[in-house]
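Note sheet for the following structure.
Of the protein chains in this complex, all but one are displayed in their positions.
Letters A and B mark the chains in the order given here, with residues in each chain numbered from 1 onward.
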Amino acid sequence: MQRIGVFVCHCGTNIAATVDVKTVAEALGHEPGVVISQDYQYMCSESGQNLVKNAIKEHNLTGVVVCSCSPRMHENTFRKAAAAAGLNSYMVEIANIREQCSWIHKDIATATEKAIILGKAAVAKVHLNAPLTAGESPVAKRALVIGGGIAGIQTALDIAEAGFDVDIVEKNPTIGGKMAQIDKTFPTLDCAACILTPKMVEASQNEHITIHSFSEVTDVKGFVGNFTVTIKKKARFVDETKCTGCGLCTEKCPMKKVPNEFNMGLDNRSAIYIPFAQAVPKVATIDPNYCMMMKTGKCGVCSKVCSAGAIDYKQQDKFIEQKYGAIVVATGFNPINLDKYDEFAYNQCPDVVTSLELERLMNAAGPNGGTLLRPSDKTHPHKIVFVQCVGSRCDDSKGKPYCSKICCMYTAKHAMLIREKYPDTEVYVFYIDVRTPGKNFDEFYRRAVEQYNVHYIKGMVGKVTPRSDGKIDVQASDLLANEQLHIDADMVVLAAAIEPDKTARPLATMLTTQMDTNDFFTEAHPKLRPVESATAGIFLSGACQGPKDIPETVAQASAAAAKAIGLLVKNSITCNPCVAHSNELMCNGCSSCEKVCPYGAITYIDKEFRMPDRTTAVRRVANVNPAVCQGCGACTVACPSGAMDLNGFSNSQIMAEVDAICK
Amino acid sequence: MNKNLQEQVLRSSGVNVLKCMRCGKCSGTCPSYDEMEYHPHQFVYMVERGDIETLMNSKSIYKCLTCFACVDRCPRNVEPAKVVEAVRLAAVRQQGNNHMNPNQIPEMLDEDLPQQAIVTAFRKYIK
Partner (left out) sequence: METYTYYPGCTLRTKAKDLDTYARSSAEALGIALEEPADWQCCGGAYTTAKDEIATKLSAVRTLNSAKILNRPLITVCSACHNVIKQTNYDIANSEEMAAKVNNYLKLDEPYNGETTVYHYLEMLRDVVGFDNLAQKVVNPFTGKKIAAYYGCLLLRPSKALAMDDPENPTIMEDFIKAIGGTPVIYAQRNECCGGYITLEDKAQAAKRSGAVMKSAEDQGADMIITACPLCLYNLKKNSGSELPVYYFTEILAQALGLKEANNE
């Protein structure tokens, strides 16, 4: 018979306001095996923990039940306290009477009754608990960063700084991401390229960093400390080791009518291309959809002019496999497609552009060499209308329910830069709310209004009609003036909502990490573990976790690096002892468990058994590798003969809990 | 504030006015804005405040073209035109409060005017 102590937490008023904790402690004190039952205001506090520790020693406890918050919150706290008092950590059970009881009930009698039932279930389980010992598994001293934007670059640099090898996998031909496309950055208006490109170069020259550009992650196996990742290096038809980045091929390539992604399709590039002058790696890539040689077999100009002999029309995709201890996701964002919002005439008029397109139009390395000209007729716009929240804060089927967070600030920046450079241009900004929390942010926006005379209008554009005289009729509400306005604009700039990159969803499946309904990666705890995913060893960096500006992205990138380093410095990590094991005598060798195991932890072995009649027989039985098993329990459910069981969550323990609840 | 009228309008329109985030897109897109004394966003807000009679007594309720531009373009799915429709119905359902009289029709006709215009106006103006 176990000697069990029960400890009921008030959690201030979180539990005590709806659950009569004294009655709970009293009722559970009468359960078989319970030798002490107490309540306390904050069980997780030091004095609360001491209460548990002292009781273990004084009453010689063999098991502990804590009725408190979710085990995700404080299970570890009480396991450590038990261990400090000499009790095996896995003899502690948590009854969740906060999230699953006090927070969701209003009636005290009902909530108290339920808390008692949950406590009884935990007591019933502890009776069947057995001490468990956690094993250890080694940590591969290498990190993988998926995504080579500013988030991925910063994370990789910080991990490398700590002396660990780190690989960046970037799907595009160059690292740099969205920041490379941006002209100036708020709130200081410094040039994005000037602060980004040195970091790109630093990443490429760092001895600890390997950049796999034009590459994708295609498979992830393993678990924290021990991931095996397959990376596809897509054929770029140029030998990276030979190409010097001289750019002669891009000049001579006769196919020059390819929409230039880097400039948002506002101008053209050649079929063999280097995305931009400061690209890293500075290596050419052939676009097989446009290359004449690849399509018709006739051309070969790039191959002829390349003195390095780097062109290889026959190059194939290459797969490499690598072991990593930690993985950081930094897959970033994109502006949404605006097809569903054609009341703004984005598809009808080249002078209606997105904000990211405007960045390129204003950039010195952009299609107009930094002079702001209308895409349609290359004239100076004299009246520009900015529309905020296009597709953000929506509760319709077209947009995103969240605030995209960065638009208010970049629009203030655009408005200010335009007024600074072209004082004869009138700028209107239609806003719902101006949201500028951040250091020096609201001051920045106010400068746009007060110093630069940008017309901020509380209201929304409802219809945009391009006219034959080249003007664009912008019909909008001015809610403060209680008027409907018609502005004859030269350009309209749409602050399109941002969304996670489309590669994030399949990646989340590979990594077995969680996403929210908007495909942003979910952090392990929204406040206290913001850069870790709920899957051990997977960390989150930048806008893949939620909309972020550059300063926030960089801060989070470094935080993710710190968490990854914290893992990589360990030689081994403690494994979860709550793993599956197979009762070989009951196993019928059917392979059901092997098929459902998501971690590949189960293999089948042939084993000799002594039969009752003293003969021996060889039988095929399941064997669990405890270092690989993550304790998900899928096999225990799949096993038809009941041979598979999970330490700490055995079939008999769970049935005992159910019995206690149903009694 | 008229609670009864407010409840009637909310029930009849099926609109949850609390979803409105006051962006003003409905009034930005409304083709009848200049003809209206109260504009689509004001309809939503005044119904939220229970100020229904003011709207019922305004000619604005006969200026909505029911083109549903505000309904389709509202980012919060508030559907302002349905609020206007419910207020208008609340008005014409009152005794003697028809907005049009069949005797007025002949002088409005011309030889090309489609019947569709007359039946629609009857649906809109008369109970």
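Just so it is clear, a contact is a pair of C-beta atoms (placed from the backbone, for glycine too) under 8 Å apart; a residue touches a chain by one contact, two chains touch by 3 or more.
If you're wondering where the values come from, they're calculated on a predicted model, not measured in any experiment.
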item	value
Residue of B:17, B:61 or B:86 in touch with the missing chain, whole complex considered	B:86
Residues of chain A in contact with the chain not shown	339-343, 345, 347-348, 463-468
Where the missing chain touches chain B, by residue	11-14, 31-32, 35, 62-63, 65-69, 71-72, 79, 81-82, 85-86, 89, 100, 108, 110, 112-124
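Keep this in mind: only the chains that are shown with their structure count from here on.
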item	value
Length of the line joining the C-alpha centres of chain A and chain B, rounded to whole Å	46
Of chain B, residues touching chain A in the complex	19, 21-30, 33-34, 39, 41, 69, 73-77
Complex contact set, residues of chain A against chain B	343, 389, 393-396, 399, 430, 432, 458-463, 475-477, 479, 482, 484
